[in-house]
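One structure below.
A single protein chain has been omitted from the complex, and every remaining protein chain is retained in its original position.
A, B and C label the chains in the order they appear, each numbered from 1.
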Amino acid sequence: MKLSSVGIEDIKFPVKIRQKKGGHQQTVAEVNLRVDMPRSSRDSCITIITTVLNKYQDDLSVTVFPQLLSEIKDELKAESAHMEMTFPYFIEKKAPVSGTASLMEYKCCFTGGIDRQHDLIISVWVPVTTLCPCSKEISECGAHNQRAEVNFNVRYQGFIWVEDLITLVESTASCEVFALLKRPDEKYVTERAFNNPMFVEDVVRRVAEQALTLPDISWFSVGVESFESIHKHSAYAFVDSTELR
Amino acid sequence: MKLSSVGIEDIKFPVKIRQKKGGHQQTVAEVNLRVDMPRSSRDSCITIITTVLNKYQDDLSVTVFPQLLSEIKDELKAESAHMEMTFPYFIEKKAPVSGTASLMEYKCCFTGGIDRQHDLIISVWVPVTTLCPCSKEISECGAHNQRAEVNFNVRYQGFIWVEDLITLVESTASCEVFALLKRPDEKYVTERAFNNPMFVEDVVRRVAEQALTLPDISWFSVGVESFESIHKHSAYAFVDSTELR
Amino acid sequence: MKLSSVGIEDIKFPVKIRQKKGGHQQTVAEVNLRVDMPRSSRDSCITIITTVLNKYQDDLSVTVFPQLLSEIKDELKAESAHMEMTFPYFIEKKAPVSGTASLMEYKCCFTGGIDRQHDLIISVWVPVTTLCPCSKEISECGAHNQRAEVNFNVRYQGFIWVEDLITLVESTASCEVFALLKRPDEKYVTERAFNNPMFVEDVVRRVAEQALTLPDISWFSVGVESFESIHKHSAYAFVDSTELR
Partner (left out) sequence: MKLSSVGIEDIKFPVKIRQKKGGHQQTVAEVNLRVDMPRSSRDSCITIITTVLNKYQDDLSVTVFPQLLSEIKDELKAESAHMEMTFPYFIEKKAPVSGTASLMEYKCCFTGGIDRQHDLIISVWVPVTTLCPCSKEISECGAHNQRAEVNFNVRYQGFIWVEDLITLVESTASCEVFALLKRPDEKYVTERAFNNPMFVEDVVRRVAEQALTLPDISWFSVGVESFESIHKHSAYAFVDSTELR
C-alpha cells in the first residue's frame, strides 16, 4: 500500500516574520509538518524534518516556505510536503480618537504545500465587535453586542502582507477591537458599533465582497464566530469563494 | 521523606447527579483523585482508586463523596484522600417573556477532601451578561456589553443544591443568559441589561453580598471574567470571603 | 451574493446514543449546526435550529440525524443543513488476563449533511500504545513506547456500530489501552507491546487494510498521533482512502 503521509505535530519554534512596517518580528510558531514518500526509513524521515526545521528556525517566514518545503521534499525524495505554521503576530494600533498606541495580537497561520507545484494559504483570525440588528430594532434602548472572531483564509497570487488582510477584515464589522482605549475612544467605539449593527452573516458577506475586489486572491473562505452576550453558545456564519462562482 | 500524594488525573466517568426537581441527571464527569499515604505499593494504590471509582460510577454524587473518599482512605490506610469531579449540568430555563423552555448547561465541580475530617467545596460556573456603566454613561447611544462567566465556590454546612447557587448568581449580573429566546424575550434581555449596567467588580460584590446573607456558607470565593466586546482581553474581578472578615 | 451558511457553535446537549449491547447510553454532546439558505430572517433561523435541537435532545442519535436535519432544512426552506455532534462514549472492557471489567471512554463524532441527498461520517478517537521498532532494534534492552491516538473516520453504506469501528482500531496497534489493569494484565500488555513494535504509519496502514476489507465503507481516513515518550512533540501519520484508489 502507498505509504501514508508521515510527519511531526505540536512542535514549537521561535520564528522571525517579516513586517510591513519594516524589519522582522520575532514570535513563537507551532509547527505541523507532513510528507508523502515511498516506503523508507521513517527514523531518517523524522530526523530530516527536524533537522531542516532547526536549520530554518532563525528565519522561518512565508517567503522561505517554498525553499524549506522543497528542501525537505528533495532530501526525502518525497512526492509532497505539507507544513502549517501558526503564530501570534503583533501590530501597533492607535486608539480611534486619542490616538493612544497599543499592541494588538492576532493569530496567523501559513499553510504551505508542495508536490508538483507550490500552494500557500494565508490565514488570519481577527477579533471584532458585532452588534445585533434585531436586538437594536426591537429594543427601546441599547442592543446586545459581543466580541466575535473572523477567520479569513486566502490563496494569493504573489505577495500580500498579513497586515493588509487584517485591515481588510477590521473594516467590515460593527466596530474593530483595540487593546487600549481612553474614555473618548470608548465613547467612539460604543457609538460606532451601535450605529453599525451586523449579524455574523453580514460580516461574512462584507469580508467576501472586499475579497472579491482583489483580483490576486484566487480563493478565500471566511468564518465568523460571535460569542453571543445573551446566550452561552456562539452564532456562526461561513462562506467559501468556490460557492460564489 | 514523607511520600508525596499520588493519584490519577484526567479520567472520565458517567455519573448520576441528584436533581432539585427530583430524580437523577446523568452526565459525564472528569475526575482527579489523590491520596496521601505511607510508602507502599503504588501499583495497588492506583488499582484501588480505579476500582472504587468503577464501583461508584453508577451513583457518584456530592452526597456519596464522604463515603467514597472514606472507602479509598481506609482501603489504602491513607492519611488523606482528595477528589475533584467536574461535570456539565443541565437545567431547564424558561425565557423571561415567552416562557419558552430550553436547556442551559452549567459547568459544576465537587471538590472533596478527607483527613481527620471531611471538607467539601461546591463550584459553579455561570454565564451572564455584563453591560459597561462607563460606556453607557459617556455614549449618546448604546453601551458595550458581553458574555461574562461567574465562578462561585462555596463551603456549605449541610446540604445545598447547585441549582440554588446558580440561581443566586444569575440574579446578580446585568442580565442572565438563556439558550433560547424569542423576539419579545430578546427585547427584554436587551433592555434589562441596558438598565442594569455593571462592572465585573459590581457582579463580584453582589454575589458576595448575597452569599453573606446565607449563614450556612462557611467560606466562599467569587471570580468574574468578562469577555470584553471592545477588547481582545478579559476584565476580571475576584474576592475571597476570608478577606472580608 | 448567495447567503453564507449560518448556524450555532459550541452548544452542549444531553444525548442518548443507542448501544450495540442494547439500550441507550446517556452522554453529553457538543453540537455545531449550520444551514445554507436564501436570505431571510436570521433571527428565526437561529430560533428554529435551537427549537429543533431542544425537541430532539432526548433522543439524538446517528439514526435520527436524517430526520432532524431534514426537519431543519424544511422548516427553514434551506438548501442544505450540516451538523456535527461530538460526545464521549463509554464501553466496558475486560482486562486481557484477569478479566477485570472497567469503563473506557472514547471520543466519537457524527457529522451529518443534507442537501439533495444525505451524507454521514462516523468518527472515533481510540487511544492505543505504540512501541518504536527502531528503538527496540538498536537497544540492548527495552524500547520507547507511548500512548497514541487513532482518529478513524468513515462513510458507511447502511448501519455500523461505533463499537465495531473501535474494535477494528484496537486490533491494529502495538497494544490496546485499558482503564484498569491488575499485575498479570500489566505484564501482558507490556510484553504484547514489546513483541509488536509499530511506527505510527504502520498503525495507519493496518487500520486502512482492515477498512478496505469492509465493502460497505465507501470512504475513510485514518490519522495517528503518537505522543513520543522521548520527545516533546508528536509523530503523526495520515491516509485518505481516496489516495489509495
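Convention: a residue touches a chain if its C-beta (ideal position, glycine included) is under 8 Å from a C-beta of that chain, and two chains touch if they have at least 3 such contacts.
Please read these numbers as outputs of a predicted model, since none were measured by experiment.
**Q** Any idea which chains on screen the missing one touches?
**A** Even though it is not drawn, that chain still touches A, B, C.
**Q** In the whole complex, not just what's shown, which of B:I48, B:V97, B:C134 or B:I160 touches the removed chain?
**A** From the options B:I48, B:V97, B:C134 or B:I160, the contact with the absent chain belongs to B:C134.
**Q** Among B:K16, B:K107, B:K182 or B:K232, which one is in touch with the chain left out?
**A** B:K232
**Q** Could you tell me which of C:V6, C:M37, C:L68 or C:M104 touches the chain that is not displayed?
**A** Of the candidates C:V6, C:M37, C:L68 or C:M104, C:M104 is in touch with the missing chain.
**Q** When the complex is taken as a whole, what residues of chain A touch the one chain not shown?
**A** Against the left-out chain, chain A lists 11-14, 25-28, 43, 47, 50-51, 54, 57, 88, 90, 101-103, 105, 179-183, 186.
**Q** Tell me where the left-out chain touches chain C, residue by residue.
**A** 104-105, 127, 129, 131-132, 134-136, 138-147, 175, 177-179, 181, 183, 186-187, 189-191, 193-195, 227-233
**Q** Which residues does chain B use to touch the chain missing from this display?
**A** So the residues of chain B touching the unseen chain are 1-11, 32, 34, 42-43, 46, 134, 199-201, 204-205, 208-209, 222, 225, 232-239, 243-244.
To be clear about the criterion, only the chains that are shown with their structure count from here on.
**Q** Testing understanding: with touching defined as stated, what is the shape of the graph linking the protein chains, line, ring, star, complete or other?
**A** complete
**Q** Roughly how many whole angstrom separate the Cα centroids of chain B and chain C?
**A** It comes to 29 Å between the two C-alpha centres.
**Q** Two or more other chains in contact with one residue: find those residues in chain B.
**A** Answer for chain B, listing residues that touch two or more other chains: 105, 179, 181, 183, 186.
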